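Partial view: only certain chains, each at its native spot in the assembly.
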Amino acid sequence: MNRKITRQDMADAAEKYKNWGKWGPQDEIGTLNFTQAEDIVAAAQLVRKGKVISLALNFDNNGPQGAKSKYPSMGRINPVHTMLRTGAYSGVLDHRGIRAADDMVVMPLQCGTQWDGLGHVFYENYMWNGYDCREVTSAGAQKCGIEKTKNKMVGRGVFLDVARALGKECLDDGHAITCAELDMTAAKQGIKFKRGDYIIVRTGQMEAKLKAGSWDGYPGGDAPGFSFETLDWIKRTELAALASDTWGCEVRPNESEAGINQPWHWITIPIMGMTMGEIFYLKELAEDCAADGVYEFMFVAPAIPITGAVGSPTNPLAIK
Amino acid sequence: MNRKITRQDMADAAEKYKNWGKWGPQDEIGTLNFTQAEDIVAAAQLVRKGKVISLALNFDNNGPQGAKSKYPSMGRINPVHTMLRTGAYSGVLDHRGIRAADDMVVMPLQCGTQWDGLGHVFYENYMWNGYDCREVTSAGAQKCGIEKTKNKMVGRGVFLDVARALGKECLDDGHAITCAELDMTAAKQGIKFKRGDYIIVRTGQMEAKLKAGSWDGYPGGDAPGFSFETLDWIKRTELAALASDTWGCEVRPNESEAGINQPWHWITIPIMGMTMGEIFYLKELAEDCAADGVYEFMFVAPAIPITGAVGSPTNPLAIK
């Protein structure tokens, strides 16, 4: 698209891609419904090496939320981990007759490797399936809370190493990944999509930031990522969820005119009902797939079922 | 054992069950090492129905830490989930050009369905593998942090419904589960243990509390659970990790003399290097296994890799 996306374009896209009602008026999990029991059975058959690869960054003070950003963080900080008791506590035994350590975390649920739940982004006054966006009150998401996904996030994982397919270590900031590039990557890797897949796309940006030793620019800054047109590809593939190694999956600067921030999010989450994974760590998976040429695996990435949460940290596992 | 366990008994048990060095002097994950690649491949073959059963309680203010208890909570509270932004935030679009909600959680890592990592309990001055317990500083666990397990917690799950095998809805408080009862349950269920299994044991206590509508007595109170003698069974089965539906896995009141609290923990975690799952929600798994007679499954329960944490909330999945 050569011109900037307008509010009218957004309305048109909302009309075109709307999945509301597809899984009934009570549905709260959207495209996670695409994965059926037989897909899970098939996914398990992909476990051939017995190798488990975590796609999580560790959660700590070195995370991306510590970076300076022009984008307002609005409360997002790196996790704060504190000990309630340590190994030094009270000499040999504490007064309860045991030596033990406990700890606590204070963490924004969007601070690291995470699922964006369906209560995270709204389209105008609506959330997924047409629920009123005011259902996300200060008491939490009364609809589409992340806890509704507690039996989900299991299926066939497909890895698309777009950076590698394009012969780059890292896609450039502002590189808008197209449908054609996604299809080309799949073709190059010899893989076909199936309904209900969990698709994980690598831009290389996180590795570049890690290599540079600074997250500056990562949260809310310019980034490679999905172009608006990939809504078509998402619709066509009937994927369960989509994840990437960037802060926000979609390309930045956005392709939209002023006043429209993250246009792809406006459609994917509330209109299509797509759960989205962000800040996935893909270095080891990329190396493993490049080495064995196998880009599919069993994918298990359970959310922590925090009642009413609009997202969740996760430790996504690729099991090959 | 008819007499109370003494400090000398503890020292003897520490000597007898010690796994220090078994996986080298640098090891930080203990019995999780028992699960090998081939075990993971085999576990995946157990996925036959494509059914995913979450073993997590939701994390919220209705959790067990809100109960009154004579046992000092020492900082353990129910999770506090707060919204950083809601669906009502700032009219139609916020000043960033998007309508979105974010949230935050404050949670002790031992507040709900959880893994006790190897930094959680000490034996005298030592943690697992002989590390100095002072390695768990106020900056977190410098050794055996839960993030070291990020590629683990995948394997064959075996469910032992001891309550059902003994013909009870819920074992009585103070019921000390014996090695014989565990073996009898396995036999009755027609299942055999394999090295590297993740074994999950049901007492029924959590369901009784949920039915009663009150957690009173659950955290730190009397409970059914593993007897001290099951250390033998743990050693023999070479399990990867063990979990249960109670607050603390082992029987309470403890079998030990005054001044020794949670004697089984003293040995399992720091001496044997066994990661332990607590407050697992087993109702649905129990019903499913009773219905299909299949007590084995693929088990995936990744910890959230919070650097230096001595435990982690988890959403454990039984995949059948």
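So that you can tell them apart, the chains are marked A and B in the order they are listed, and the count of residues begins at 1 in each.
By definition in this document, a contact is a pair of C-beta atoms (placed from the backbone, for glycine too) under 8 Å apart; a residue touches a chain by one contact, two chains touch by 3 or more.
Since the model is a prediction, treat every value here as computed from it, not as a measurement.
Enquirer: For this file, with 2 copies placed, note down how many copies the whole complex has.
Expert: 4
Going forward, only the chains that are shown with their structure count from here on.
Enquirer: Mind checking the centre-to-centre distance between chain A and chain B? Centres are C-alpha means, answer in whole Å.
Expert: Centres of chain A and chain B (C-alpha means) sit 27 Å apart.
Enquirer: For chain A, which residues count as touching chain B in their complex?
Expert: Interface residues on chain A, with respect to chain B: 36-41, 43-54, 56-60, 62, 71-72, 74-76, 79, 81-88, 92-93, 96-110, 119-125, 127, 132-138, 140-141, 147, 150-152, 154, 258-262, 265-266, 298, 300-311, 313-317, 319.
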